[in-house]
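Of the protein chains in this complex, all but one are displayed in their positions.
Note that the chains are named A, B and C in the order they appear, and that numbering of residues resets to 1 at the start of each chain.
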Amino acid sequence: MRATPPAMPPAHPFDFDAWETDLGGDKPKEECGIFGVIGTADAANFVALGLHALQHRGQEAGGIVCHDPEQGFNSARRFGYVRDNFTKQSLMETLPGPLAIGHVRYSTAGSKGHTAIRDVQPFFGEFSMGGAAIAHNGNITNADALRKELIERGSIFQSSSDSECIIHLMARSLQRRVPERMMDALRRVEGAFSVVAMTRTKLIGVRDPLGVRPLVLGKIGEGWALSSETCALDIIGAEFVREVEPGEMVVIEDGEVKSLRPFQPARPRFCIFEHVYFSRPDSILNGQSVYTTRRQIGVELAREAPVEADIVCPVPDSGTPAAIGFSQESGIPYAMGIIRNQYMGRTFIEPTEQIRNMGVRLKLNVNRALIEGKRVILVDDSVVRGTTSRKIKEMILDAGAKEVHFRIASPPTAWPCFYGVDTPQREKLLAATMSEEEMRLHLAVDSLKFITLDGLYRAVGEAKGRDPNAPQYCDACFSGDYPVEPADQINKGFELKAAE
Amino acid sequence: MRATPPAMPPAHPFDFDAWETDLGGDKPKEECGIFGVIGTADAANFVALGLHALQHRGQEAGGIVCHDPEQGFNSARRFGYVRDNFTKQSLMETLPGPLAIGHVRYSTAGSKGHTAIRDVQPFFGEFSMGGAAIAHNGNITNADALRKELIERGSIFQSSSDSECIIHLMARSLQRRVPERMMDALRRVEGAFSVVAMTRTKLIGVRDPLGVRPLVLGKIGEGWALSSETCALDIIGAEFVREVEPGEMVVIEDGEVKSLRPFQPARPRFCIFEHVYFSRPDSILNGQSVYTTRRQIGVELAREAPVEADIVCPVPDSGTPAAIGFSQESGIPYAMGIIRNQYMGRTFIEPTEQIRNMGVRLKLNVNRALIEGKRVILVDDSVVRGTTSRKIKEMILDAGAKEVHFRIASPPTAWPCFYGVDTPQREKLLAATMSEEEMRLHLAVDSLKFITLDGLYRAVGEAKGRDPNAPQYCDACFSGDYPVEPADQINKGFELKAAE
Amino acid sequence: MRATPPAMPPAHPFDFDAWETDLGGDKPKEECGIFGVIGTADAANFVALGLHALQHRGQEAGGIVCHDPEQGFNSARRFGYVRDNFTKQSLMETLPGPLAIGHVRYSTAGSKGHTAIRDVQPFFGEFSMGGAAIAHNGNITNADALRKELIERGSIFQSSSDSECIIHLMARSLQRRVPERMMDALRRVEGAFSVVAMTRTKLIGVRDPLGVRPLVLGKIGEGWALSSETCALDIIGAEFVREVEPGEMVVIEDGEVKSLRPFQPARPRFCIFEHVYFSRPDSILNGQSVYTTRRQIGVELAREAPVEADIVCPVPDSGTPAAIGFSQESGIPYAMGIIRNQYMGRTFIEPTEQIRNMGVRLKLNVNRALIEGKRVILVDDSVVRGTTSRKIKEMILDAGAKEVHFRIASPPTAWPCFYGVDTPQREKLLAATMSEEEMRLHLAVDSLKFITLDGLYRAVGEAKGRDPNAPQYCDACFSGDYPVEPADQINKGFELKAAE
Partner (left out) sequence: MRATPPAMPPAHPFDFDAWETDLGGDKPKEECGIFGVIGTADAANFVALGLHALQHRGQEAGGIVCHDPEQGFNSARRFGYVRDNFTKQSLMETLPGPLAIGHVRYSTAGSKGHTAIRDVQPFFGEFSMGGAAIAHNGNITNADALRKELIERGSIFQSSSDSECIIHLMARSLQRRVPERMMDALRRVEGAFSVVAMTRTKLIGVRDPLGVRPLVLGKIGEGWALSSETCALDIIGAEFVREVEPGEMVVIEDGEVKSLRPFQPARPRFCIFEHVYFSRPDSILNGQSVYTTRRQIGVELAREAPVEADIVCPVPDSGTPAAIGFSQESGIPYAMGIIRNQYMGRTFIEPTEQIRNMGVRLKLNVNRALIEGKRVILVDDSVVRGTTSRKIKEMILDAGAKEVHFRIASPPTAWPCFYGVDTPQREKLLAATMSEEEMRLHLAVDSLKFITLDGLYRAVGEAKGRDPNAPQYCDACFSGDYPVEPADQINKGFELKAAE
């Protein structure tokens, strides 16, 4: 889901100057998590728990739509964490029934303008044969063109979200039943999408032909669940059955799962960054825990870029598994040289000048007594704009470290993502304009090494590394090789990588 | 504006069992007030003031849309009083520009289910040639049929409001410019409507061919204003120019007012209840203050239904002008026998059982020392279900009154309104099933007299009374003579008055 | 209760620049209402209703303390109206038991700094023989000296309220039982006070020897109630028994009312302004309704200061009864020339500049069609700083009135009150520096007449007027004759009226 420049900037319930700490601002952001349940009592409660487990995929707002045979459709949308809204008896009682879907979305405050409550998914549409609700993770790369076309035909958009196109396309489909309308609509849509949808009686899941964004199927008692990640199946006690396959649509009704193939077949290109950063370490991708993959990245990194040092410290929390792997492969002791303040929220509302100047110190503190006089290897998951890395390096040196060596668990991020991840524009990406050595000088550290693209592919299980002729993953952010042409962006002036 | 049974009951920010005191619940409710300004700096501030002056027409929620050449369209919608929301610097700064429209709407909580913030007008639509916002006062009597048709064509409704039909009809119009699209749309709409609308450069006002609901034009400096009532022109210092005429569309742009006639001509039928109850006493209708008309109703009533008594007391506050007229015509002294608690809100949230049982005593108290031993004439504006009248009578008798005589400043309310007023269903209207004498016995008072329909017409300036062949006003609530067929209602089983 | 310059300005929950409309700001303000009930189930519910009826005596905040044999003392304090806080089931369930007292207090925001929730009464103290709570209406004129003395002895004050002195004096009393401690404490206190207090088993009421502030006793079933005014007995269905007498302490326990006389006898001096403005028109003072007294003031005024005119209009709402009396005595028709916006709150939070400039127009509108070309008599209750009167006059003239004659239902307010009413400093009182004719010129009206002090005394029932040797009322605000020396004020430089 991507926010187009809104036709009419909505009045935001938080109409103030929210301010994000650098640490948060310097990471790519997954923009959504989706979850659905059918065939259990009080499905909305399970959806709430699932969304809580997917909160890392979107923290700004969440929504749930449910259906009960007697009370029909009900919904709730709220800003803030799932745990603060969707755990209250008083709210959950208004969401009855055996079928529900939900969505969490990322804050875009500060970078792209404010979000209105009406931008919060799931979106609902009433069609002539009945209603449907959908929740979308991903990004539609031809949304601008679709929106223009739909407005010309008389559709009225209520949000600034590109995901709303899907529901309008469905409303205008000549097909009668919802699954057919959805196929009709999604065939017009380009880009990356995993969708969870529902009618009065069906739970539906779809992944785009390349399967860029994840979606898994689980079994809970007699019912079924769909989730962005397996960790959300664990929390509700559901059993992980399988991934929804790239290009597959599953329609679940009366306890039966039907599998459909609405799209032209294509070679899958799953997002490799899900392995590096987005997915939770206890989720399972490709049959292996994300934690184990990240630890393995650290092992590869230690092989590719060894260095003599006294301790290996993670930049918490996302660098931790790779640091453990680096330590175990290199034999250099692992230590918590940087402590994270667990009471740190992501943003401050109307912060004082002093708070603005604190930056990373509010979130992280160096374990001075441990660092002093040591040669320190810092393992981080990625370098985007480099601002946080500089500050962390300074904190480590202030604490008396003798040497600072950065090891990064992903290749240089040189290209923006247009498939549902919020990255800075290309010109703000450090790796877009600098070589590795220029970056080392810029960060002023003793050494700086990124894992190679091949090393990363090995860590995720491709023993031979990346196949340059037919890459196994979407790695556009590292390679500039975009598996779906970003049409809207090209219209706005974005230049693809020149052919080599 | 009327709420159809919502396709999907929205989660309400006030998800609790709100409870209304009888006094409020026993009066008809105007459902909306509308206001617009063009050609002044900070138009939204003027709109906020105008809506504050129109608050009696709708207390539940309010909204403002504005346009600024540089910042485009902006909007805000809020539950609660205008004075509590649209007077704050922090909010009003987000609503810049020389052009704005606004809307206040009545609470339907308790009777028809909850209102969502997305039901709060003005509604906004982005069309292929630009955007427009509209605010509607009235009711569309063929909204169900229109809604069904629009959904079949692929429109997605976002609210449960019938007014949303207008914006979808406009979106689908084959015309290019907004005024033409609006004419196109309104020609498909049946019922009563006064509309204020805006584009980037135009302020537009329309009244239905019968002119059931009011709309007036005012001049403020170099700019113009449109308002439901003249009292809202007074508050911003605007000069009252003239009424927008029944069936007229005014389009104001670059300081010029253009008058168009999009509809087939018809004989006007202005709502006579605006004189009796809805409009504010300081507003001007037909060149005369509403206060003076109401005082004159009291005069007529004293002539039609005299009675010997010691004092004339109004049921505050709406019965006051008629009581003054009754006293001055009859020579019986006017006195404040019932005192209204000015700190009484309209509703209680989650009230205790004790509060529920208090009823009218929370709002009104009898001036015991004054009433004791007296023959009292009570003047009230209307009797709808009769519940409040009974309670007031009991309070007066408890205080030691010797006799109680009710005089009512409107004829018996025997029919529901389908033109933008919230009245109980016909079977709950006391006068639908009882004669005047039966009502007197039901209320157990010494005498009960309503003004006659002719007396009411005389008071509003029709010297010869009502013309039965061509009634000068819409008086359907008294006469059952509906000037526009209430199609949706008839489909739901409502029976028109049998021909006599 | 008066706020001394707080030792430590508390952080206010409303930490912003609240702004009051002129109309509110230009009236004296009663600072408190008190209410207590014993011997009924759920006494706190009755106290809530009583406080709702006394809301005109204090709108900023309210508090209730109650006692239940099993659950002990409980309390709640809230900013805002009684109806918005103390009507909710969820709150009232936390206030069980057959004994409760409560308090409403006026906002001093803007004039004297902010109030903290800890300034909200009742105050509670735990003594060695048990606890007690007190609620106070009035002002302690030696509070500064008492506070200083108590601090020197080691008492720690928690509020900036002078009423807190009473509870500290009680804590230090050598007496053992609460009633004796209270007598002990109140004998050290100078000024005007009506107090309602409670222990685990007793409801206590006290009035100062002069009886400046009101307090009445009522019977409800087997239980008893104490209230500032009789209108609050009406709302709970209690029967008015008698006034608590000046200098009397009533102790109610086990259904029995004991009367004690802790103070030296003195001639009573009840506040005459309660008749003119503070008390509600439906309350009974001296066996006569306040409404009737105010109407009689209008009658006296018509006799003392007749003038030829076309209509008599009240300045709503407080001038209404006197205007009715003036009309009935003079034969000049009564009319509502000024309409009050009933949706006007008292204050705006962070208002826009435009709102600030609106002043009285937000609250009042002239009934233009009625006023035009008329000679108008305006009847108001008082003139304090004169700012509102000027604005109303301008509105009336703008509407086309031919002449404007002010008639004021109280003598010129030339002296501040130090007995529990919030008046401006002497130098800001118009009548402190101008003669009646100078005021007329200042207001630029055709005539201006105040009722005489003797006329006012006649209206309240003193046929011979004021006894200059032994005035029957406290009329210090008009006469400068202070029945209790305002010691703290004199220490701060206030000069008493020179002997004549």
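We adopt the following convention: contacts are C-beta pairs under 8 Å (C-beta built on N, C-alpha and C of every residue); 3 or more make two chains touch, one makes a residue touch a chain.
It should be emphasised that the depicted structure is a prediction, and the values quoted were computed from it without experimental measurement.
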Which of the chains on display does the removed chain touch in the whole complex? A, C
Among A:P69, A:G255, A:P333 or A:G373, which one touches the chain that has been omitted from the display? A:P333
Considering the complete complex, identify which of C:F35, C:Y106 or C:F127 is in touch with the unshown chain. C:F127
Determine which one of A:G63, A:G223 or A:P321 touches the chain that has been left out. A:P321
So which of A:L362, A:L397, A:A432 or A:I490 would be touching the chain we can't see? A:L362
Given A:S259, A:Q288, A:T433 or A:N491, the residue that touches the chain left out of view is A:Q288
Positions on chain A contacted by the hidden chain, ascending: 42, 45-46, 49, 52-53, 55-56, 59, 81-84, 87-90, 92, 231, 234-235, 280-282, 284, 287-289, 291-292, 295, 317, 320-321, 324, 328, 333-336, 339, 341-345, 348-355, 358, 361-362, 365-370
Residues in chain C touching the chain absent from view: 7-11, 15, 72-77, 90-91, 94, 117-118, 124-128, 131, 148, 151-158, 167-168, 171-173
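By definition in this document, only the chains that are shown with their structure count from here on.
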Have a look at which chains touch which and call the overall pattern line, ring, star, complete or other. line
Determine the chain that sits nearest the middle of the structure, using the mean of its CA atoms as its centre. B
Centre to centre, by mean C-alpha position, how many angstrom separate chain B and chain C? 37
Interchain centroid distance [CA atoms averaged], chain A/chain B, Å: 50
Taking each chain's centre as the mean of its CA atoms, how far is chain A from chain C in angstrom? 61
Set of chain C residues in contact with two or more other chains: none
